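Complex shown without one protein chain; remaining protein chains in place.
In this document, chain identifiers A, B and C correspond to the written order of the chains, with residue numbering beginning at 1 in each.
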Amino acid sequence: MCGVVGTFGLPTGINVVEATFDALHMLQHRGTEGVGAIFSNGHEFISPAPFRALGLVADCRWAWPAKKTPSRVLVSAGHVRYGTSGEHSLSTVENLQPFLVEAWCGPFCIAHNGDIPGYEALRGELQAKGATFVSNSDTEVIAQLIARQDDAPDLKSAMIKALAEVQGAFSLVMATPTALVAARDPWGYRPLALARLGEGYIVASETCAFDTLHEDRHAEFLREIEPGELLWIDEHGLQSYRFAESTLHQSCVFEGIYYARPDGQMFGRAMDEFREKLGHQLVAEHGRLCDEGAVITGVPDSSSLIAENFAKVLGRQTEIIFVRHHNAERTFIQPGEKNRENGVRLKFNVIRRRVVGKTIIMIDDSLVRGTTIRRLIRMLKRNGAARIIVLIASPPICHPCRYGIDMKTYEQLLAAVLGSDIEAIRAFIEADELRYLSMEGLERVVGDHENFCFACFNGKYAF
Amino acid sequence: MCGVVGTFGLPTGINVVEATFDALHMLQHRGTEGVGAIFSNGHEFISPAPFRALGLVADCRWAWPAKKTPSRVLVSAGHVRYGTSGEHSLSTVENLQPFLVEAWCGPFCIAHNGDIPGYEALRGELQAKGATFVSNSDTEVIAQLIARQDDAPDLKSAMIKALAEVQGAFSLVMATPTALVAARDPWGYRPLALARLGEGYIVASETCAFDTLHEDRHAEFLREIEPGELLWIDEHGLQSYRFAESTLHQSCVFEGIYYARPDGQMFGRAMDEFREKLGHQLVAEHGRLCDEGAVITGVPDSSSLIAENFAKVLGRQTEIIFVRHHNAERTFIQPGEKNRENGVRLKFNVIRRRVVGKTIIMIDDSLVRGTTIRRLIRMLKRNGAARIIVLIASPPICHPCRYGIDMKTYEQLLAAVLGSDIEAIRAFIEADELRYLSMEGLERVVGDHENFCFACFNGKYAF
Amino acid sequence: MCGVVGTFGLPTGINVVEATFDALHMLQHRGTEGVGAIFSNGHEFISPAPFRALGLVADCRWAWPAKKTPSRVLVSAGHVRYGTSGEHSLSTVENLQPFLVEAWCGPFCIAHNGDIPGYEALRGELQAKGATFVSNSDTEVIAQLIARQDDAPDLKSAMIKALAEVQGAFSLVMATPTALVAARDPWGYRPLALARLGEGYIVASETCAFDTLHEDRHAEFLREIEPGELLWIDEHGLQSYRFAESTLHQSCVFEGIYYARPDGQMFGRAMDEFREKLGHQLVAEHGRLCDEGAVITGVPDSSSLIAENFAKVLGRQTEIIFVRHHNAERTFIQPGEKNRENGVRLKFNVIRRRVVGKTIIMIDDSLVRGTTIRRLIRMLKRNGAARIIVLIASPPICHPCRYGIDMKTYEQLLAAVLGSDIEAIRAFIEADELRYLSMEGLERVVGDHENFCFACFNGKYAF
Partner (left out) sequence: MCGVVGTFGLPTGINVVEATFDALHMLQHRGTEGVGAIFSNGHEFISPAPFRALGLVADCRWAWPAKKTPSRVLVSAGHVRYGTSGEHSLSTVENLQPFLVEAWCGPFCIAHNGDIPGYEALRGELQAKGATFVSNSDTEVIAQLIARQDDAPDLKSAMIKALAEVQGAFSLVMATPTALVAARDPWGYRPLALARLGEGYIVASETCAFDTLHEDRHAEFLREIEPGELLWIDEHGLQSYRFAESTLHQSCVFEGIYYARPDGQMFGRAMDEFREKLGHQLVAEHGRLCDEGAVITGVPDSSSLIAENFAKVLGRQTEIIFVRHHNAERTFIQPGEKNRENGVRLKFNVIRRRVVGKTIIMIDDSLVRGTTIRRLIRMLKRNGAARIIVLIASPPICHPCRYGIDMKTYEQLLAAVLGSDIEAIRAFIEADELRYLSMEGLERVVGDHENFCFACFNGKYAF
């Protein structure tokens, strides 16, 4: 998973470099491996290569040499990258985006959220025509495809032509020294939103990135980029193009369940409301499991809103039983599985007095590997909890994601490995009871579910 | 503020270096400027100087050269230090503890939580007798005072004699190559707790540090070190000495209100229960302000438990309206006030849909400078909140702390600067209403309040 | 200027990673800005991107993660890059080589010594055909030109075809996972030599790189790569191809005068002997200036051999008057002209007793900017030298180099700026007398001078 951001022509008084890093910081949950950004002064990019650094935005941003910041930044583009867990030692700055190329139409750069299934074939075709690649990423393939539209009169046309050829999930922020470009694949897998601040614009994966741009006012959220739409923003203003028909919408439901921050809008929904509805539906399906004396809690922080509404519908209250360490993330920076497990141990602690002898209703948004929740359950039992009932606010995840979520193999999915055997999953995570939300329940929460991708739950891939 | 930890003779199978860093990580909230630790193999300290590094435990601990860890660590001592805000650029590794000296009785080291008011006089006396100091810390004064007990037969006696001479707040963890020592001033200002794991012992500022020592079992909390008590733990076991009469107990009430993590015990109390009672008392005093449609929320995370119980007593529920960024702390690492303010902006965001047009009951544990809450209030208003009622779960802080909390001058205390004028404070923080808990209410929550120090509220200093 | 190195199939028992860094260390004088290297295990390159680091080999090499070194390294390629002085702050790791691309024929990488005049045109042509570039270097142009030979049956043929199209100075080391390739432009501007060690091969810019490969034996110098030759070395052995006619040889005479280390062979000559002859010729032309009591000295270390032979022919001896600091180079790591001047001050000191009242015959190989020698002359005068006669063992440098030496503009050449006015140059450097070697004298030293490029002296560029 990744996060992308881009700005054009932000009002005087805003330090665009800082604003771009702030926005990336707000997207940090979408990728923690590394950060990249590029800035233009209206004539050229102001560094020969994009700024790129491994680590968190809050740590890396100070590496930007402030004195390089020009008096005016016209265009910026930035990216946070998700690091495949367990291989962190292989992280290299070379993998970070935006990806910058010099082509016949001058330099441009791309920041990409999504995945292009089978991009290797496209890459091979280009190589056969003499193209060389300096990375293994699908992003570079898109870049070269754009550059190769030699019958296109200009870069904009080349982008429109090239993107029409790409079958895959992509929310792109592209930048030239004079223009900001945003585009979203015809299926609309990944989010991408547009806002205005004064005369300027900002696009970002999530709308929370619009909220920190300015001390005293938010950027005004305008709308989401449409599936199949390319927005070209330059000194002549904002122009919208449709590079492909969008007949089948496939927005990622897992964004709503887990990934998206609750303080924003995505796919036409308020994300906090979406979580509330998950809690609501969870009551409808499994509320009766919740005895009088049971403690209701969400796995912090991602499931807190779901749990809050679950309790509310029941006329109950959630109780805080886990204390979360604010700086525990850092533990993951060292590689290896041992550290991941230590991570849980060092990240959460239990308030013993609140769980001793109690039945705990533990609500989580989803269950992927199952190792984290198992550790939490063990922790609760070691602290004297009598009985642990786990409610998962989505169905079992049985299929890998081809469109950008870091669940790429069957092996890493507990429900896939255990053949969707709920009892086996329950035994693995060492809970006393385990319930999932039903597929129908999730569809009900979503509403127009035919416009969403549920492939990780039901294996129905669009391609 | 600081946190201290020490271990002796932990069972085989535990990597004591890792366990010590884990424990320090659990005390991270007590100090984020830097970390120090020392380890003994039973014969000598295994590094010529203590390990010391500026930054968070999770970041710094990797700097310890793992290959240096001997097969057995008998004694360890560690410290996290609080950095005085705004002067972070002056942080130097030299200030970090434990402080190690070589004296007639061999090497020993000290990690200190607390403050010795007027230690400069004591330092001057020692200098006049020929002592040299390599730092400005009160900790070094204690070390030299111990070394100077030349009529004491051994280090233990010297410590007992020396500590009797010190008037101040100190919870100390001291280590020699063969013994772990814990001591607490006769007033008991700062916490210090003892636990056992197998045949071994661990002492720490807070009991949450006992919970991560071992994968499968907690260290067993035994008791707190008594005011005026010195514990000497070596291969002959644990011995307790009383180095001074303890006629006046002065445990710091602010630890309970704000500092202490809720997942532990301190001053004979469960800290989560203490916070619950604050919520309870807050209802008793100001519950009527809470209209039907009002949103009840605590400033995350420190006030969440207070707010939870406040709502519960009213038969209501708290609502999540702030999204807290998990990696925002890092922002503070850069120096200066501007960054502190940015910190709030980048740390919290508001879920707009949940506050628009609403009355917000915002509960905070205490109000020191008032700048953070003002920024949150502005953020709520910018998101459309109709009315903001702030309830503070403690009385106005009008006096600096002499005993270890980083509130050292009147200038930095909003209530002191504004002469306890509640209306002026309300105007400053830009709330619509502001209520504090009464002094009597706080005393009722505390119970045996004569054993506690309330100096920051009432100016009654023991010395 | 740069240095390149490559190895293939070095004998078991040699750590190829270490050996490659050792060889690059020996070429350090050819470039101090940064280092790059890549290694193959016989199947693939063992890191996703080349190792690249700014700084000296001796400093950077430790950044290579030793545990990454596989049990066998089949192919290696490395590069040291010259940093344009004064702009060191603009150094970025992105500029470092080898340059790695993935093409239809798989991955290959290029390390390049030399310059391609007018490569921008070639780059534009490729861009017009849809190529994208990620750097501004001529090296990437060569890489893409190779990849674009779509009618070539394999990479080897593509290289041979592509290099035939390039008009420029290039000594290339290229690597694939299974083959080492060395090639030299048809004019032979830059050196490139081949050696054998056991069954393996090594190519390098200078033969001194062959001397440190093995504790107990040197690699055996076989020959230089011929102008217009491409060597392909793989498991089937060494094959030689001629990719272009080589009718005009243009070996760089400045390599012999200044750049090349004296402990090697280049362009069919022993470099120490070449310097001896320069000293010899200098006597022939200016020996009479050397009075009885004059002190003969060379500017250390580059001119020491010239001075030694100058003295010898006269039946005299050089005298040590400058003490050179061994670690002064580091001073240049900070950017800017001020530091360059400080560099001289901190790098050399004068043994006062040996120069007071004396006439100094100061021999230097060449005179480019004149600032360093002026500073040395001032230093001598401040120490009481009576008279300073400067003898330059080459003619005035009046023209920039187009073929790889870092003398790219007229402005930086003192003789060009002062219109070859020897008296003006003498005044600028503050010497009492100044003599250059004549053009004829230099030609005599060179011997077959029609095979050499003297463009920096006479402005006769081949293209």
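Going forward, a contact is a pair of C-beta atoms (placed from the backbone, for glycine too) under 8 Å apart; a residue touches a chain by one contact, two chains touch by 3 or more.
Only a predicted model underlies this, so the values are computations on that prediction, with no experimental measurement involved.
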Touch partners, limited to displayed chains, of the chain removed from view: B, C
Identified contact with the non-displayed chain, of C:A103, C:C208 or C:A415: C:C208
Residue among C:L230, C:L305, C:I361 or C:C398 touching the omitted chain: C:L305
Residue of C:E220, C:E235, C:D263 or C:D448 in touch with the missing chain, whole complex considered: C:D263
Residue ranges of chain C at the interface with the undisplayed chain: 22, 25-26, 28-29, 56-59, 62, 208, 211-212, 215-218, 261-263, 270, 272-273, 301, 304-305, 308, 311-312, 317-320, 323-331, 333-334, 345-346, 349-354, 382
Residues belonging to chain B that touch the chain removed from view: 47-49, 90, 92, 94-95, 100-104, 124, 127-136, 143-144, 147-150
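Everything that follows uses one rule, which is that only the chains that are shown with their structure count from here on.
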Reference chain A; chain at largest CA-centroid distance: C
By mean Cα position, the chain sitting nearest the middle: A
Chain A and chain C: spacing of chain centres that average the CA atoms, whole Å: 49
Cα-centroid distance, chain B relative to chain C, in whole angstrom: 61
Chain A-chain B separation of Cα centroids, rounded to whole Å: 36
